[in-house]
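All protein chains but one are shown at their positions in the complex.
Let's turn to chain A:
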Amino acid sequence: MHNHHDIGGAHSRRTLLKALVAGAAIGSLPLRTRAQRAELRWWTPQGAPAQLDAYRFQIAAFEALHPGVTVVLEPLSDEGYAPQLAAAFSSGQVPDVVTHLPSFSVQSYYAKGLVEPFDDVIEAIGPDDFYPGANDVFRAADGRHVACGIGNSAVNILWLRTDIMQRVGLERAPETWDEFRDALQKLQGRGIYGTALPYGRNTATSLVFIGFIHGAGGQVFTPDLEVAIDSEATRNALEFYREIRDFSPIGATNYSWGEGLTAFVSGATATGLYTGRVLANVNDQNPRLSDHITCALWPTMTRDIPPWTFNDFPSVFIPAQSGNKDLARRLAAFLFEPEGYIRQLHAAPGHVLPVLQSIGEDPRYRDNAIIRKYRKETDLMAQAAANGFNLGYESSAHRSNEKAGEVIASGAIADMVQRVVLNRENVDRVLADTTRAIAAVMAR
């Protein structure tokens, strides 16, 4: 029985009332449009069915609190949100609230004046309730916040099948690349692949491979945002990524996030790379594996290199062209109201982790079948995500990179991986081309 299913269905009068009472507390934000007919558009790339149910609960509660206001939910795709937003901004047909986009995308838009400062919403939610430093990644060069986190996410988590590990005599999760390669050799067989890493021409390949560069002790940019991808660490990462290619299914050359997740959840691979969504998906779609999975931090090249967890810092922000900014602020703050927020988190337990301390400690949040069953795993992911980074925020020493979203969208890093791993092109030439391509994006 899965708790998130229990609460994801019809909205009871009691829970809706609770949400209304809590929502009324967000009265500190100005509302010029009270009792006015208005439509708010809410965009999100996180659109699994259980998540959509949770959003609809929040929308129903918000609409009940604001008669005449309608909230229209419009799910986006993980790979397609950047083009859709670019088209929306250029046409002026923007959504009023956008959630779950990576922090680096928001910084890019804010730098161009396309995003509204978010400090007053953070103030309404309660800045002290956020985990320490949770919103540092959203601080712009002008000192204001461009957004706030709506969750934390540990993306490059190593998922393992404990039953196969036991069968082949693997006692613990690999911690170094050598151990990982050895483990894959043992785990692959009997129709099961070692892992399912993305080698496609997509953002998944770019984002995953950035983790490998850091796992080799490298970085894409220096703290001053000079392009630093042409390094020994990247060469090592490319070589290793090529070495382990044969442990992924043959179609991995076209894999993105979804295919890798499905491969592990369906039991086609012995390990996988993904967020905590694996937990809910295994329990829902392939429960026979539910007692045979665990997770660990992604291995690094050597033990002296610390693990680098990729956290896309799912955000909530308000486009500057929104025609209903006051209402949008109220909706943004309302999304953190405990009743609805916990539903959101329970819709993908372990996948989107709480950013509010009061929620993390809330017994209602803890009271979830999956979180209870996989306490060790969810705690590990929460800790890893809290110390995580991404291309817009490569380390605590790095300046915020406003161009990170465009660097990812350019496909330069995925192209580099494909050219070296699939086409076996000369690494030096490819790295020189990649450096030029990234530098061109940075110079625009």
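The rule is short, and it goes like this: contacts are C-beta pairs under 8 Å (C-beta built on N, C-alpha and C of every residue); 3 or more make two chains touch, one makes a residue touch a chain; residues count from 1.
We adopt the following convention: contacts and distances are computed from a predicted model.
Peer 1: Going by UniProt, what is the name of the one chain that was not included in the view, given "Transcriptional regulator", "Tetratricopeptide repeat protein", "Cytochrome P450" or "Carbohydrate ABC transporter membrane protein 1 (CUT1 family)"?
Peer 2: Result for the unshown chain: "Carbohydrate ABC transporter membrane protein 1 (CUT1 family)".
Peer 1: Thinking of the whole complex, not just what is shown, which of A:Asn254, A:Ser395 or A:Asn426 touches the missing chain?
Peer 2: A:Asn254
Peer 1: Which of A:Thr176, A:Ser231 or A:Ser266 sits in contact with the chain that's absent?
Peer 2: Residue touching the chain left out of view: A:Ser266.
Peer 1: Can you say which of A:Lys112, A:Arg172 or A:Arg364 touches the chain missing from this structure?
Peer 2: A:Lys112
Peer 1: In the whole complex, what residues of chain A lie against the chain that is missing from view?
Peer 2: Interface residues of chain A facing the absent chain: 82-83, 85-87, 89-90, 109, 112-114, 199-202, 249-254, 263, 266, 268, 406, 409-411, 415, 418-419, 422-423, 441, 444.
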